[in-house]
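Heads up, one of the protein chains got dropped from this complex, but the rest are sitting where they should.
Labels run A, B and C following the written order; every chain starts at residue 1.
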Amino acid sequence: MKEVVNLPVKNIEEEEYHINMGPQHPSTHGVLRLVVSLQGEIVKSLKPHCGYIHRGIEKMCEKDTYPQIIHLTDRMDYLSAHINNHAVCLLVEKALEVDVPERVKYIRTIIDELNRIASHQLWWCSFGMDMGGLTCFFYGLRDREKILDIFEESFGSRLLHSYYTPGGLMMDIHPNFQKGVKAFIHYFRKKIKDYDDILTGNIIMQERTKGIGVLSREDAISYGVTGPSGRASGFSCDVRKRHPYALYDKVDFNEILGTEGDTFTRYMMRMYEMRESMNIIEQLIDNIPPGDTSAKMKAVIKLPAGEYYQRVEAARGELGVYVVSDGNKTPYRVKFRSPNFSNLSALDHISRGVKIADLVAIGGSLDYVIPDIDR
Amino acid sequence: MLELVPDAEFQENKQFLTCIIPPAKLHALAVRLAGDADLAFDFLFCLSGVDMIQYIEVVYHLESTAHRHQAVLKVRVFDRDHGAVDTVCDIWRTAEFHEREIYDLLGIRFTNHPDLRRIFLEEEWIGHPLRKDYADEINIVER
Amino acid sequence: MNFSIYDFTSFNQWTDTFLREHLGPFWAVAVEMVIIGLAILLFYALVGLFLVYAERKVCAFMQNRVGPNRVGPYGFFQTIADFIKLMLKELITIKNADQFLFNLAPFIVIIASFMAIAAIPFAKGLHAIDFDIGVLYVIAVSSLGVVGILLAGWSSNNKYSLIGAMRSGAQIVSYELSVGLSLLTIIILAGTMQFSAIVEGQANGWFIFKGHIPAFLAFVLFLISSTAETNRGPFDLAEAESELTAGFHTEYSGIKFAFFFLAEYMNMFIVASIAATVFLGGWMPFHVGGWAGFNHIMDFIPPFLWYIGKTFFVIWIMMWFKWTFPRLRIDQLLTLEWKYLLPINLVNILLMAFIVLMGWHF
Partner (left out) sequence: MKPFFKYFTDIFHAVTSLLTGMKVTGRYFFSPGEIVTQQYPENRDTLKMFDRFKGEVIMVHNAQNQHRCTGCGICETNCPNGSIEVIQDKTETPDGKKKRILGKYVYHLGMCTFCGLCIKSCPSNALAWGQEFEHAVFDRSKLTKILNQPGSSIIKDIIE
């Protein structure tokens, strides 16, 4: 005989249903746990629980010298590894007031943009998969492979390159680099049409994303949502335009701003950005000047005591590095202002009142990378 | 800014206008900085904590999206065990997560914070790892 | 005795009389049932395994991959290896799950799809039962599967499963309408619900060509709604893996999971065979009026192959849907049914009735 328990009678309409999305879930792109309160299919609120891959990078940086920090930044937002490296390199160069050679600036700008395209391609395929279109995943990866091959040929690794060093580059680019990049751009300009055909124009995708997860401009600023997600809301937050570094003040490119701030606009921002990045690369790739690949740096890099802040535009938004130096060869304190961390904080706000399927789409459009959140 | 907080102290910095203010005046100043049409610091782009041994510093990097100027506010907390700063997450929502991070890793409490829990480490964690006096024989290997 | 691969009627009669002469009526029927049961079981397993393989190959080619190619030539035995693996896997018992319903659910799903196969004519005379309400029977039986899905979702004691099952319930209840109505369009044209009669009626032209636009429209509507009814992408909300991990079968493992898996593919096979039978002439060869030589060549291809070919063509289209489109949201799914498919279907039936009444069809 089972014991009969008299449960208190509750109003079923008001009762909430909590599900744990993650830490192991196909659409959290890593180990993020979202505790979602549901009412039927509708999301009432959600609480992100992060820290599952917190590695203490900031603490580790306090023990490492500046060149050694570079390889740790690779492992934050591993999809825009070069751009993360760039932030630390720029910071050290700024603190020491070193001028890097023109050639280095050209190469860094090109590689940053390539990295941005590769990152957006991976975003596109995982977004497609979040929406249920599994074929997108393979098309995105297929094209990203071409960039990774270029990277592998020049820098030896595909994902975590540690290619930039303070003052310059680890080594010169491979002789085939320019040819490879031009071939890739020719290839990708054709293939990006597939992306539009299969997902952008698709009625199901448009119906599912338009008007969903709207983030207003004020909220975007208040939540610090940057990158393509912030620009979709009309927040002009492109660090490349506002605080130009490397060659971004010399090349001609547009900062595309959206107005709607919904999932579809966030999607379109990244699609535009891929094309814009290709334009930037095309302007630079033929004009790489000859010269050194590194400025003269001391063997042991010591930053003068003080505070330094450097912002760069990573693929997912503004990456800031804040270094407090006490004049030693290791930094006193390093803080990474990672774009995904701020972007994630807006997730609760914009996903209230949408359905679970929309929550997945919104998460995909914010494009969070969990190691970058946790650091 | 001086008229608002007379005991503010300006610090030499090549990059930003830096201002050290007492913790009690932070919230009022923050409201003013964000609300004033000429200042309009509406974008808190970084919020970090630094353990300076004698005191713990909370650093607010602010930017105005309209006027494109930047400034840094610093608050010094001298009480290492029960130090508290007013939260600014009612002004800049992004501060909610950043303040949780600082609470987690440096152990500064933020009064009036809606959901002040540890963000990365588990609730049972002892100590605040980013403090300079944090010791962990197992996980931190000195070389 | 004149057996041919083109007409199984005489073979069936011969077997029947042979058994009755030797065993008496009761045992004859018993033996026949066993033979048919075993034949269908074997067919079921073979088709299920082949479909899994076909799906993986089709999706691989659409995604610029090669698909399974390790086990056997072109990976042909991959699904058999998978099946053996699934059989050997541990059946995980879920704490706090309703054990009885939990174990019952996969059987309901698989039995429902099993029963539907019985009424499908594979070739002339090659079907287990030839009801005079065959279409109605198949529709009724194939929708039994949702009971299994609901039970699976409910008894798993898992929130994802429950959401998946509820979605599946809402989905099948509404799409059943469209499936029925689009078949009804053709029944008006055929004037019968008996599968064999429907096929015979297409001897001088498939219904999809005979019925002008309404028949073609009904075919498209049937494709869409039957894709939804079998829970396949882009309508795979019940198991939407990016939202609900695996939906209603999240907690199932081993052979019970394999049952769900097989049933999904068999359901696809069943709706494809209905589409092939009702719209594309079943086992009738493809004839073009006036081309006597061409028609003669087409007659040489055995009807069974015609039937299989048409069925797999429909299955291929359904796979093409799945591997191209993103998934719908639950409210859009219902909007699509109630605002688009259903009204179009109703108008379509009227149109078809009008055409039949005026005798405008071929």
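Rule of thumb we're sticking to: contacts are C-beta pairs under 8 Å (C-beta built on N, C-alpha and C of every residue); 3 or more make two chains touch, one makes a residue touch a chain.
In this text the structure is predicted, and so the values were computed from the model without any measurement.
K.L.:
Based on the whole assembly, the unshown chain contacts which displayed chains?
P.N.:
Over the full assembly, the chain not pictured touches A, C.
K.L.:
Thinking of the whole complex, not just what is shown, which of A:72, A:111, A:334 or A:361 touches the missing chain?
P.N.:
A:72
K.L.:
Among A:16, A:99, A:197 or A:218, which one touches the chain that has been omitted from the display?
P.N.:
Of the candidates A:16, A:99, A:197 or A:218, A:197 is in touch with the missing chain.
K.L.:
Which residue from A:160, A:214, A:257 or A:295 sits in contact with the chain not drawn here?
P.N.:
A:160
K.L.:
So which of C:44, C:102, C:269 or C:325 would be touching the chain we can't see?
P.N.:
C:325
K.L.:
Which residue from C:61, C:100 or C:338 sits in contact with the chain not drawn here?
P.N.:
Only one of C:61, C:100 or C:338 touches the chain omitted from view, namely C:61.
K.L.:
May I ask you to list the residues on chain C that touch the chain which is not drawn?
P.N.:
So the residues of chain C touching the unseen chain are 58, 61-66, 69, 320-321, 323-325, 340.
K.L.:
Residues of chain A in contact with the chain that isn't shown?
P.N.:
That gives, for chain A, the contact residues 64, 67-68, 70-72, 75, 135, 142, 145, 152-157, 160, 162, 165, 170-171, 174, 194, 197-199, 201-204, 206.
Everything that follows uses one rule, which is that only the chains that are shown with their structure count from here on.
K.L.:
On a CA-centroid basis, which chain has its centre farthest from chain A's?
P.N.:
Most remote chain from chain A, centroid-wise, comes out as C.
K.L.:
Measuring from the mean C-alpha position of chain A to the mean C-alpha position of chain C, what distance in angstrom results?
P.N.:
That pair's centroid distance is 45 Å.
K.L.:
Of all the residues in chain B, which ones touch at least 2 other chains?
P.N.:
none
K.L.:
Give me the residues of chain C that touch two or more other chains.
P.N.:
none
K.L.:
Under the touch definition given earlier, write down the residues of chain C that touch chain A in their complex.
P.N.:
Residues of chain C touching chain A: 59, 62-65, 159-160, 163, 167, 233-234, 236-237, 240-245, 323-332.
K.L.:
Could you list, by residue number, the parts of chain A that touch chain B in their complex?
P.N.:
Interface residues on the chain A side: 50-51, 54, 56, 58-59, 63, 218-219, 221-224, 226, 235-237, 242, 306-309, 311, 318, 320, 322, 324, 332-333, 335, 337, 341-342, 344-346, 349, 374.
K.L.:
What part of chain B is in contact with chain A in the complex they form?
P.N.:
Touching chain A from chain B are residues 13-16, 18, 42-46, 48-51, 59, 61, 65, 68, 92-94, 96-98, 101, 105, 118-122, 129-130, 140, 143.
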